[in-house]
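All protein chains but one are shown at their positions in the complex.
Right, chain A next:
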C-alpha cells in the first residue's frame, strides 16, 4: 500500500452497506489480519429474520473475533461488531454502544446515516467510514457528517459493487478520500495505524 494512503490514529472503522454488500464483506473480512488498535462496526440493512445468520456467517468466516451488540456494549479495539436489525445504533461518549427503536429512516432500521452521524460526533478525526453496495441513498449524509467532523471517508468502487446505486450516490454528493475496489479496501484496513 502506498505510504500516503495509510491512515493513522484511527479508533473506529464504521462500515455501511445494503443489498449486495454481503458479497463484498465476505471477500474482505476473511482476509483481514488483526485490527491494529481499532474496532470495526458493521451496519447493514437486512430482514430481522436474517439476524442470527449474518452474525454466524461473519463469525465463521472472519479471522478477527466478532462480538454481538447489546445495550451498552463497550467498543474494544481488535473486535468486529455487527449492528442488530430493528434498532438504530448510536455511540456514547464513554465508548459504549446505544440502541434505539425510534422510527425507521428512509425505510431502514438500522439506518446507516444515523449510525455514521452519531459515530462522527463521538469519534471525530479518529473515524473512518466505508460505504458499500446498495440500491438506496442511505449512507451519503452519514459520510458527509464523518468528513465534516474530520474523519476519512471511503466508497466502494461502483464498478465492483453488486448494486452500484448507493456508492454512486455517495460519490455524487461527497468528495470521498478514496474510491476503492474490494482488494484495495482490504489493503487499506490492514494498513491502518501501521
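The working rule: contacts are C-beta pairs under 8 Å (C-beta built on N, C-alpha and C of every residue); 3 or more make two chains touch, one makes a residue touch a chain; residues count from 1.
One rule holds in what follows: contacts and distances are computed from a predicted model.
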Query raised in the report: From the names "STAS domain-containing protein", "Protein-glutamate O-methyltransferase CheR", "Pyruvate dehydrogenase E1 component alpha subunit" or "ABC transporter permease", which one matches the UniProt record for the unseen chain?
Result: "Protein-glutamate O-methyltransferase CheR"
**Report entry** Residue touching the undisplayed chain, where the options are A:31, A:100 or A:184
**Finding:** A:100
Report summary line: Out of A:69, A:127 or A:163, the sole contact with the unshown chain comes from A:69
Report summary line: Among listed residues A:62, A:118 or A:137, the absent chain is touched only by A:118
Requested in this report: State which residues belonging to chain A touch the missing partner chain.
Outcome: 69-72, 84, 87, 90-93, 98-103, 114, 117-118, 121
